[in-house]
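Sharing a structure here in structure tokens format.
Missing here: one protein chain of the complex. Every other protein chain is in place.
Take a look at subunit A:
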Amino acid sequence: MAIATMSLQRRLQQTVFALMLVSFVVLSLVVLYFLDSENAGTEEKNIALKHQVVEQAFNRYLSRAEGEMTFIGQDLSLNNYDLGRELDVLFSHHEVLFFGGLDFFYIEWVDGRRSMDPRARLFTTADFDAVLKVALFNRWVTVITKDNAHLLVLKTKLISAEQKNLGFLYGFISLDDNVTFASELLQSAPISAVRIYDKPSNHTLMEERKVGEDLTGNLLRSSLPLRSPVEGNLQLEILQPHPFSSNILINALPLIIVLGVILLCFYLLLLRLFRTLIFQPLENIVLNTDDGRVSYTEIESLQQQTSRQLRSMKTKEDRFMLLAESVNSAVIFCSEVAEIELINAEAQRLFPDASKARTLFDFMPISCHQAVQGALKGDVGVRFTFTLKQLGKIYQWQVYSFHNDSRFRSLLLIGQDITQEVSLQWQLEQLQPLSAATFKKADVDAVLDELAYLSVLPERIGGEAIKGWLSLILSILKNIRDDSADEAYLPIGDLLREESAGVMAVMGIEANRVFLDCSVATGRTVVPVNAHLKGLIRVLLMIVMTNNMVERRLAVRFEGTELELTATKDIGFRRLFLWIVDSLLDGLSGQKKILQNNALQINIGWKKSQISTVQPANLLSLDALLPSKEQWSADKQKTSGKSQLVAWVVNDYPHSAVVESALSRFGLQVDVYESSHRFFTRPNGFVQYDAILIGCDQDTEAQIETTQKLKFKYQRDQLPIVWLNSTYMASVDPDVFVLQGCFFDDNLHQVLQQALLLDGVTFMPSYEQEGLWVMVGGSRVTKAIWFTALEEEKRVTQWLADLSHYFMVLSHYPDAVVILLEPQANELLESVQAAFPKVRFFSLQRWPKMPDNVTFFHMNLPYTREQIIVFAHRVTQQDSDVRSNE
């Protein structure tokens, strides 16, 4: 309900004004009344005067009539008219009578004759005898005839020149419809109506009023006896309207104006006095809130009450301020136009500029302006958060809108310092994985992510791989859970071998899928191995093996006592593995780091006492314990004058260069054979292989066959044969050394070390009298025919596709016989001849510009054994001839 505000001053003004107005009206009326009374007195005097005037007019009219009678009487007296002709004579002067007062006359002669004015018939038909009787001499008498004619009659004597009475003349004035008479009375004085009546009988004799004048209103009336020559008690009544004369108003106007001005001045004076004496002190009290400055008896109680209320309000305000200050929140009250009404200390601390700002928007960050504006428009539940960088605080603000005392929507902003909460929240968020690791619970999402990743790998993953993946994951998880302190000291190379072999076996992944960079020195470092480290190695191998990168590499090296494992990983974020890694590292007190090239680097540190290096007892020429390759090489040069020779039969083993380079690093001489066949068809000559490495990828038969052949050739099972298989071999020959797991330096070194313990394989040249025959080119069939034939002839042959690598062969056999099954370039032949002068060339085909040093031997195609034997003999013959000549 709206509360109507009332102004006491205005009310007083209005009341006083009304009072003054009423006073003014009353006084004006009094003035008018007095003036009117005075005027009425004047009017009464005036009408009395008018009465006299009318009376005079009446008498004048009668006098005129009397004059006419005198005239008529004299005329009748002096003129001796003929009998009965008097009236004619009199009427001949009618112009004189035109405006006469006498209406008619009557003559009563002495002799009894009577002459009546014919006009009498126009006024009455009554018998005149009765009328004449009442007539008096020289006195007008009122007569009312039987036919109700009102007449005034005057009787005069007709006296002849001789003073003899001739008769009587009666003059009549008819008062009925006597317009002229009445008009003369009315016009004599400006009156509205006139009435002549007989007072005793109140019988009206004559009455006339002005046409068109309203006589119903206030009238001034004068009814006085008519002083006239009329016999009887006649009364003359005159009337004139007495309206409220505008003259009175005009006369009173100056007085009323003066009165009004005086009252107005009085009113203004009163107002001023009221203001000065009452309202101004009241306003001063309102403005000067200091208690007890001025006190008025009338409002003392009010002042006391106000004072009490003020104190109460002050107390409440203090309490409120205390509350606002004590809530540990920034509190800002602002008005409907966002002006600050109250701001507590904390808020002031947050916004030091608030005191200078006009509105909230001047110091609040722009980001929250929209929210504040929304709250000002009535939005509820508005809250926002912002960071005060200069204070390093985060405040969450809640905005409440409320209606202030002006009924406008205002705002209360409460800002709470949530820095600690946010910080704690962040920490908790960070701590969540740790917590999961602590409880050793795999993150389901991580597992799902991993599965999802596997499902989108471009390479097809077989069921075996998945099965293996699952079993590996399970085993790793088991390792994670394994908190036992069981530790075994193992060289890291052995661990790598075991784990890589395990992974390969379970997942069916080829060994070369991963490039393990683990030097012999590293591999021989003994570290305390527990389940976590095993799991770590395993999971790293899984990471590397199952990733989709071009280079899959796991580098293992030591930085002092700290093992550094660097594994290439997917660009994709494999949370499961990272979780596993984190979980495992937790037990190893290791650190994980993602490198810029997307590699995962893990550092595990041990105490120095925990690390040692293995020194194998039966170390041969190879010294894997040497800390560095250079040193190792130098020592090797010192300890053995001649390096050991190993044969590396590649077969379909991929990455033979890696093996070759590894062997080279070991300081071994390596004879590389592309295949077992090439190994066996090697040129004749003495050679001892300390170990034979046979590679195999898919063609396991060739590997087995070679092994069997060698066993058969040397008639013993313990041969220094090392199998390098890229795939996991379920069953292997127990007599050979198999490189388990992935290929890496230490692994190979370990295997070789074992192999080299056995006796080497010595190749003795079967046909020493005969030189080496180097067969160049030729189709497979040709070669087969030739090979069979020369085998029968016991010829030692070396089969080359071309002469590009002639130096390797011919350096061992400078007097070899080169049989060209296909034409060769002349320049090449000449350069070979120049390098090895003892080499002799035989060609079975002719080609243009064949060099001279090539001996052409015609042989019909197809080649036959006989032809070849003939050719062999001939060459032998020639060769012997040549040699004999020398």
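We adopt the following convention: contacts are C-beta pairs under 8 Å (C-beta built on N, C-alpha and C of every residue); 3 or more make two chains touch, one makes a residue touch a chain; residues count from 1.
Criterion: contacts and distances are computed from a predicted model.
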The complex's invisible chain, by UniProt name, from "Rod shape-determining protein MreD", "Periplasmic binding protein domain-containing protein", "Fe-S cluster assembly protein SufD" or "ABC transporter": "Periplasmic binding protein domain-containing protein"
Options A:R121, A:K164, A:R272 or A:K794, residue touching the unrepresented chain: A:R121
Contact with the hidden chain (one of A:N79, A:Q370, A:Q718 or A:S831): A:N79
Sole residue of A:K210, A:H242 or A:R409 that reaches the chain not shown, by the stated touch rule: A:K210
Residue of A:A135, A:L186, A:L220 or A:V399 in touch with the missing chain, whole complex considered: A:L186
Absent-chain interface as seen on subunit A, which is shown: 67, 71, 74-75, 77-80, 87-88, 91-100, 103, 118-119, 121-122, 161, 174, 176-180, 182-184, 186-187, 208, 210-211
